[in-house]
Each structure stands twice: as C-alpha cells, then as structure tokens.
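What follows is a single structure, and I will ask about it in a moment.
A single protein chain has been omitted; all remaining protein chains appear in their positions.
Let's look at chain A:
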Amino acid sequence: MKKAWALTKIYINSLYGISGFINSFKTNKKSAFKTIALILLILIGLLGTASAFIIYNIQLYDILRPINQQGIIISNSFIFAAMFTLIFGIVGIIATYFVDKEGDIILSMPLKPWNLLFAKFFTSYLYEAVLSLIIMATGVIVYGVKSGEGLLFYIISFIVSLLIPVIPLVVSYIVIIPLMKVANFLKKKDVVMIISGFIGALFGVVIQLSFQDTMMKMNKNPEVLREIFTFQNGMVSIASRIYPPSTWGTYAIIDISSTRGFTGLMLLLLTAAVAVILLHCFMSEMYLRSLIGSTEVRKSERKMTEKELKMGLRRRNILTSLLLREIRLMNREPIFFLNGPFVIFLIPAILGAMLFIQRDVIAAQLGTILRYNTSSYYSTLIVAGMGAFLGSMSSIASSAISREGKAFMYLKSMPIEPVKYINAKLLHAGIFGVMAGFITCAIGYFLMGVTIGGLMLAFIISQLLMLPSFICGLLLELTWPKLIWDNPQKAVKQNINVVIIIFGGMIFLYGTAAAVYFLLKTPIYGYLVLTIVLAVINVVLYACLISYGRKRFYEIEA
C-alpha cells in the first residue's frame, strides 16, 4: 500500500501541481497568488451556476414541502452528481490515462498492477469528489437550512457526497480500460482516446435521456403516483428504480437515525468498497497491459515514392501553413482536442438532448416571450447567444500560445511575422467558431423553429459575439503564456487564461443579453445597433491585439 500511495502522490503532483503550489509560497509568491486567483475565479464562476441550482432547489422545496416530498431535492442532487461524475469521469480518465513518460519510467519500477491502477484511480477520484461536493452542496444546503438540520446531517451529507463518484468512476474505468487495451494493441492510442471521448459523451447523453424518459413514464403511472403521495418522501424511492444508490444515499442524509437511513449508508459504503475491490481485482492486469508499450507509435512501414514526396511538398503561403500546423497540432493531441474543439460537439449533444426532452416546457416558456410579439427576435438572439457561448468554450484562442510549450522558443527563431502568427491563431479559433455557429443554427432550426432569415442573422451575431473572447484570449496568452509543462493538460485545463475567458465570456454574454432585453426591444433597431456596436468592439480589440502582439511576441521568454 505504501508504494501505491507514493505513486498516487506523484500523480497528484504531476496532474494538479499541489507540491509546486505549496513550494511557490516560499519561492515565487506571484505564481502562488496567480494560482489562488485561478481557484477563486473558478469558484466564483461555479458560484454563478450553483446559485441557479440553489434558487431552483429553494423553489422546489417550497412546492414539495406541503406534500412531504422535499427529500427529492437530495436524491435529485445525488443523481445529478452521479451523472456528472460519470460524464466527466470518462473524459477525465481518458485525459489522464497516459501520464507523460509513464510508459518509460514508472513501468520500470517494482510496482504491482493494482498499485498503478489505484494511484490513477485515486488521482481521478480527487477531482470527481470536488465536483460531487459542489453539486451536492446545492441541494444539501437548501434542505438543511430549510429543515433546520443539525451537524450530523451535514457530516453524513459530506460522507455521502464523497462516496457518490466511486461507482461512476469504477464504471468509467471498466468502459475505458478495454478500449485503451485495444488502442495499445492497434498502436492507435490517439484515435481511440478521441473515440472514447465521444463514446463517453454519448454514454452520458443516453443515460440522461433514458433517466428522464423513465421519470416521465413513472409520473404518468397511477400506481407510482399513489406510492409517491402515500408515503413521506415516496418520490425518493421511485428514483431507486433508476439508480438504487441514490435512494440509499438520500435516506442516509435525510434520516440517518432511522433503520433505512443507517442501512442506506452502510449499503452505499459497502457497494463503493466492493466496486473498488472488484475493479482492482479484475482490471489491474488489463490496465497494466494497456500501459505497456503505450509510448510506442506505429510507424509507416511503407517506403515513400518520389511522387508521394513531391506531392507532399507543396508550397503554401505562410498564413495557410501556420494555420494548417495549428489545426494539426491541436486536433492530433487528444488532450488538446478533448479539452478544446470537442466541447463544441459535446455541449450541443447534451443541450440538444435536454432541449428535445423538455421541448414542451421550452415551447411554453417561449410562449411567454410571444406576448411581446417579437418571439422570432428573441429566438434569433438566443441562438446567437448559444453559438457565441459554444464558440468561446472551445479554448482554442485562450490556450493558443501555451499549447506550443517549449516549441514556442524554437518558433521564435524562425522568420515569422508576429502578425501572421497571431492571425493564424485567430483564424483557427474562428473556424471552430463558425462550426459552433452552424451547430447552434441547426439546433435553432430543428428544435426552436427559427426561420432561415433569423438563422442567418443569428449566425452573424454569434460570430461577432464570440470574436471578442478569441481576441481577449490571445491578448491574455501573449501576456501570460504557460509554456513550461510536462503534461499537455496544463496548457489547457490548468491554464488561468482559459478559465478567465470561459467565465469572462459568460459575463460578457450575460451583459449583452441584459442590454438587449432592457435597451433594444424592437427587432430592426436591435439587430442594427447590436451588429454595429459589436463590430466596433471587434475592430478596436483587433487593432489592440495586433499592435500589442507585434511587440510582445519578441518579448515572451519561457
């Protein structure tokens, strides 16, 4: 166990940089404060989303309290946390499956297969546990405060929250390990990593769809309805038909002093422990085999003909060449792809599924807007906003220079005009921004019934709305690039610039939405003013970027 813990510590430090963070308090206070600022920013950003859940839960509590079903708030949070940890678990496991140099160094050490799996499992678990705690807090705090619960309630909630990610994580590993084994066998690690990402997202969407579908069917079943309204928190037990641990956890939290509460906690503990033991007993060997030779890459065995060499050596203008290099480097590195362009496809898949399921509710809400007789105006702007949100989530621009890593210094030795280099980065983000625009227009067309004319306007406005986030992302990257990293994750996931742009972009969109709602109520005037104002903002920002980048490019030192 000692060896497993020692390796776990190495993984945690390598992936989360905790030692480096503690050490920076002594050696580099500026860096330490930057990390604290990053954590605070993430927390503030999450607080915005969490407060929406809290408000929703408060309203739900007030509705459910008279019929004694308020426990559903806890089981809802439980299922939500489990679902999120499953989706993020799969993507997270893929991203951290092969730690840099692991294949060369760690495998040469006298470690048992379960040591290796445990270390990686625990490292993934930490991230998932934080996620679970945040999601559960939105339900637990509302329930606890409103019901006037004591300290024990919060302690049990904390324990249950820590137990939630265990089963989803075990399931994720059971899905991913065989896939990686195949990837290793085929020597197509990168392709399988990206495919696994899609499978993971699909898996999450399918579970979500089937869950909502089952709940809807149950709500229409008279037997189930009788059960719900006869028993206190009867709705909670209904959830167990979909995911039993949610009922165990919920009863443990809301009623620990009762037999069902205590049994629930014990069952949850036991299931989590058995799941972890079984995973380590049956999957450790396969996990090890999936790592062996993971650094090997299949080489082309075929000899290159004269014609092929000639064909491959086509002269392009420097901007095209820089852009091609950008796209290849980002999309061929699974960690960059999964944390970047992949988001453009992942979010619409989840959002699309949610919109499809709740289309009746959304239609009703849109009906409220109809009273202004300007529904198409707002629908168009909602599509534009969604497109802009999606485009700015790709992190392509806000990690553009950090992704280069140490190679940026080599690039600087080449006769490349900074302006062309920056434009290539901007174009790269723009291409995926256009894709995001098209995807959201498709959602707008099929699910919201926006007209073709409206979609064209939505597309233009979405591009104008997301461009400032690209430009600001590049400005931040030019100012604070993160060029020294041993794991590509650090250039995207642990990059403060990415976090600032995601949350800053959200604030910009909220601000624009508020301005439109209060100031631009008529369509023609609204479209015109919005387009002109955004165009001016973009022109000014672009001028600043070019002027700053031209000078700053040469000043960046690793």
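What we mean here is this: a residue touches a chain if its C-beta (ideal position, glycine included) is under 8 Å from a C-beta of that chain, and two chains touch if they have at least 3 such contacts; residues count from 1.
Here is the rule we use: contacts and distances are computed from a predicted model.
Think of the chain that is not pictured: of "ABC-2 type transport system ATP-binding protein", "Chromate transporter", "Copper chaperone NosL" or "Pyruvate dehydrogenase E1 component beta subunit", UniProt labels it "ABC-2 type transport system ATP-binding protein". In the complete complex, the hidden chain is touched by one of A:M1, A:L313 or A:I452, namely A:L313.
Check A:M83, A:L162, A:M286 or A:L329 against the missing chain and you find that the one touching it is A:L329. Residues of chain A in touch with the missing chain: 296-300, 302-304, 306, 308-310, 312-318, 320-321, 324-325, 328-329, 332-333, 406-407, 409-410, 412-417, 554-555, 557.
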